[in-house]
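Working notes, structure below.
All protein chains of the complex are present and in place, except for one that has been dropped.
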Amino acid sequence: MTDDRPTLGVGMVGYAFMGRVHAQAWRSVGAFFDLPVRASMTVLAGRSRRVERAAADLGWAHAVTDWRDLVARDDVHIVDICAPGDAHAEIALAALAAGKHVLCEKPLANTVAEAEEMAEAAQQAEAHGVLSMVGFNYRRVPAVAYARRLVASGRLGSIRHVRATYLQDWIVDPAHPLVWRLDRARAGSGALGDIGAHIIDLAQFVTGEAVTGVSALTETFVKERPLADGPGSGPVTVDDAAVFLARMSGGALATFEATRFAAGRKNALRLEINGSLGSLAFDFERLNELEFHDHTLPPEEAGFRRILATEPGHPYAAAWWPPGHGLGYEHTFTHEIRDFLDCVAAGKPPSPSFADGLQVQRVLAAVEASAAASSVWTPIPT
Amino acid sequence: MTDDRPTLGVGMVGYAFMGRVHAQAWRSVGAFFDLPVRASMTVLAGRSRRVERAAADLGWAHAVTDWRDLVARDDVHIVDICAPGDAHAEIALAALAAGKHVLCEKPLANTVAEAEEMAEAAQQAEAHGVLSMVGFNYRRVPAVAYARRLVASGRLGSIRHVRATYLQDWIVDPAHPLVWRLDRARAGSGALGDIGAHIIDLAQFVTGEAVTGVSALTETFVKERPLADGPGSGPVTVDDAAVFLARMSGGALATFEATRFAAGRKNALRLEINGSLGSLAFDFERLNELEFHDHTLPPEEAGFRRILATEPGHPYAAAWWPPGHGLGYEHTFTHEIRDFLDCVAAGKPPSPSFADGLQVQRVLAAVEASAAASSVWTPIPT
Amino acid sequence: MTDDRPTLGVGMVGYAFMGRVHAQAWRSVGAFFDLPVRASMTVLAGRSRRVERAAADLGWAHAVTDWRDLVARDDVHIVDICAPGDAHAEIALAALAAGKHVLCEKPLANTVAEAEEMAEAAQQAEAHGVLSMVGFNYRRVPAVAYARRLVASGRLGSIRHVRATYLQDWIVDPAHPLVWRLDRARAGSGALGDIGAHIIDLAQFVTGEAVTGVSALTETFVKERPLADGPGSGPVTVDDAAVFLARMSGGALATFEATRFAAGRKNALRLEINGSLGSLAFDFERLNELEFHDHTLPPEEAGFRRILATEPGHPYAAAWWPPGHGLGYEHTFTHEIRDFLDCVAAGKPPSPSFADGLQVQRVLAAVEASAAASSVWTPIPT
Partner (left out) sequence: MTDDRPTLGVGMVGYAFMGRVHAQAWRSVGAFFDLPVRASMTVLAGRSRRVERAAADLGWAHAVTDWRDLVARDDVHIVDICAPGDAHAEIALAALAAGKHVLCEKPLANTVAEAEEMAEAAQQAEAHGVLSMVGFNYRRVPAVAYARRLVASGRLGSIRHVRATYLQDWIVDPAHPLVWRLDRARAGSGALGDIGAHIIDLAQFVTGEAVTGVSALTETFVKERPLADGPGSGPVTVDDAAVFLARMSGGALATFEATRFAAGRKNALRLEINGSLGSLAFDFERLNELEFHDHTLPPEEAGFRRILATEPGHPYAAAWWPPGHGLGYEHTFTHEIRDFLDCVAAGKPPSPSFADGLQVQRVLAAVEASAAASSVWTPIPT
């Protein structure tokens, strides 16, 4: 009954939305998955003294107000970066340099240049057994991971169409204040980077194909908003919505739409994939379901079937509850951390890598370039 | 009890798919709607002697093998054109010249030039009380007509997004033969003109706004197919699918997708519209339903509501059955003919006009132009 | 090209809701189905002079104000009874005695005694080649007919559960007047006979098993309503709702619910059947869809699939439009009349027979008996 698994100390930077859900995942993962290592919630870094209360509430043993102190600790083996995008590069580079494994939230960085530097550093670190991963958590929805498995096993045949949307509505009201996510300097971009990045990654992940070029439009519907912290108003400097066409490396046509102006859609990350032998449809608002059409069946009995992705044979699902007892948003992070820890323990590069994150960044940049150049076709550099 | 309504004789050209459904509408409309005129199913024109049996089966009093004989008859006051697109212009021009009211199937013509000539002729005929209409039947789905009413009454506020797809799957199998719809010479285009035209019209109809420009991709996935009438194979000369971005005249972003390669989607004409005050969603595969989100409700009780568009207060619905007793595809044509006859009787130009048909044709042409020019933004001439 | 098919004259009694939809079916059936006979819409019977205008509108050649005149005509070979339930027996018995084939709306009669007399007469007439059928139209929804086919071919295995509801809401408002359907003398019963009869028939039809006994509750929620034709109010003498448990002859448990008090449900005739090898679900509010779960698939890829019952291989569907172009309520009657005419032409007893109608009547009577006797288990006599 002795537990002789090695213990890895974890330091997490940031305790806002992403930090809260990462903490829940770190706290829960060991109770459900048979991990090769024990992960210890060692230290939380934040910028104010409030970090101490947050650490207590969220289950971290220590708290620091400078992330450099976290990176410097010997008892920290993993750095989990949940800070805003403009801080990713500096922290990740420092952590990798210090020999820490790094889990970094998406988007990898706010610019392609930063992302290139990070991917380069990650590659070099990997040569020394230091691993890194970018946090596209939606890959770890069981229904999504199973979708990828269906495609990979040939059940869809040749992919013809990808239809991906990420629809939210939290700034439909023009009175919504000018929060940091609407400021280009801090957020990098608007709907495009925040939620568009997810559907780019997901479309590539599930199809196993890359976006090879795009044609795009972006728009800022509400150009000025009330300041968040005082009277007056200021300009919105990011996109409210981005729509783009794309081609996938296997020849499929794709449409993408990321917006915060789809009234009534709360977190409608939707993906439909049509192939020569079958089709798939997914909507995160019904995250436990995957729709699958098997085109090889007799037409009379074919149709999109609603698979509840809660069977023991579905990815990740056996660790949880009996069939039909659904999972939620947070579990995608628990799965992400499980996979990360498995890879770290095995010395195997986890996926998605920083290079994958860089590639998504390049698609985002191409979208912005196309939108700025009369929607002209813009290939993705490889 | 005497019926002193005037009688209008109808001549219909073509008795394939469109002819069959138009005939059912002509046969039924008087039993359900209180028409200002009586429509008499006078004559059917086809190209072979089989037209006689078709006339008998479908309820037409006479049959002719040359449409010119139909146009020449004094007892024909209305010409209903259900022939393939490459014949529309000649028949319509002759009928208008002969003083007949014309109902012409969509797309109005195979080329912008033809459509311009037709719109010009229609405008001139209208000055003499001769009326014309193009058959975008999906406008007459009660749920769609009600959607337009909701938008027009301001319930959606400013339109931000349009998402329109028309997904079919009848040629997913590469062994499907090279039928006339896959031949550019006869069909004009592929999915684009056949089904893309419908979603362009519908997006404009429901929003009350025009498409002002597009950026497009088209693709022919299966480039060669078995000949329909003998051994060997031949090239597919039309698009299998078309995807395009657009802007609407009111500032909304739009995405369009028309394809015959969406395995499992049979007739998924879908439209979603997001506005500043509400949203709408429609799918022809569930044609009796309209989803409406009222964004002005408290968030706790807001959500897309499934309206069964079968209440007496819904457009056209009072003529039929009690609530919940659904209508089908054919009824869109019955409604179209009801509206057409009402206009003809009142001497009022029906809608959509040939000019509306021409405008859709111009969008189609812009899509093809953009696709041929690296997806570059292509404005629609007005 | 000569049409040497025999012509059968049809006389229809009643032109209210049922008469209108039957007329549409008689008018349309020949244009879509290759019938062995030609059906001529000869005469319509009603009780007032308004029948003449109705005949003209609906396409009947003649009109009479006494159904006996209709039955007496030599040019009438088929009598279609769309009058209220309390008139069914007298008309049907007279028509059968006169050697006319009879199509009678459901429920067969208002009492078991009447239904027994009718079934007896039908059996005797059949011996002389005179055929009869009761109009449970919902059997002819393509999705429902296909459901039966799936069960009959063993795809569901042993049936374990039947869950049938017929939910409407047209009298939820207590201010709704006391129409004839709320009067026991004329309507026989309330929700039970009007809509409960349909789900009893449908459950038996799809499973191929009989209801063997019931335990029931009935209720009249609004016991007094405004008179329909003057001031004051009167008592509601029928049930507003009926719920009952049942066993099927194959051992399944069943629940039934028929109500006019399910706010928001317009015509929710729903049927779910669970078997040892699979399950089916149907809702008339989405009449073109059938949900099918194949329990023999691997659990990871199993789930209820939404079959659009519009493929050429689905019952009746090939006569109509391409896949995905849905049918509506009226087409169930077109199909019913097609099947009836096929049987008449072949001299083959159509289904459901008057004996089938009688058996449903016996279930209805058992429901009322159980509800009146503390819900005690009440077997159905055979």
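Order of writing sets the labels: A, B and C. Residues in every chain begin at 1.
Assume contacts are C-beta pairs under 8 Å (C-beta built on N, C-alpha and C of every residue); 3 or more make two chains touch, one makes a residue touch a chain.
This one's a predicted model, so the numbers in the text were calculated from it and none came from an experiment.
For the chain left out of this panel, the touching residue among A:V10, A:A23, A:I81 or A:A109 is A:A23. With the whole complex as reference, residues 158, 160-161, 163, 165, 167, 169, 172, 174, 215-217, 219, 221, 241, 243-245, 247, 251, 253-255, 257, 259, 261-265, 274-279, 293, 295, 302-304, 374-377 of subunit C touch the missing chain.
Counting over the whole complex, subunit A has residues 1, 3, 17, 20-21, 23-24, 27-28, 30-31, 49, 52-53, 56-59, 168, 170, 265-268, 284-289, 308, 310, 321-331 touching the chain that is not drawn. Remark: the residues of subunit B touching the chain excluded from display are 146, 150, 292-293, 298-308, 311-314, 323.
By our rule, only the chains that are shown with their structure count from here on.
Interface of subunit A with subunit C: the two copies contact each other largely through the same residue positions, with over half of all numbers used appearing on both sides. Centroids of subunit A and subunit B (each the mean of its C-alpha atoms) stand 42 Å apart. We define each chain's centre as the mean of its Cα atoms; on that basis subunit A and subunit C are separated by 54 Å. For subunit A, the set of residues touching two or more other chains reads 293, 302-304.
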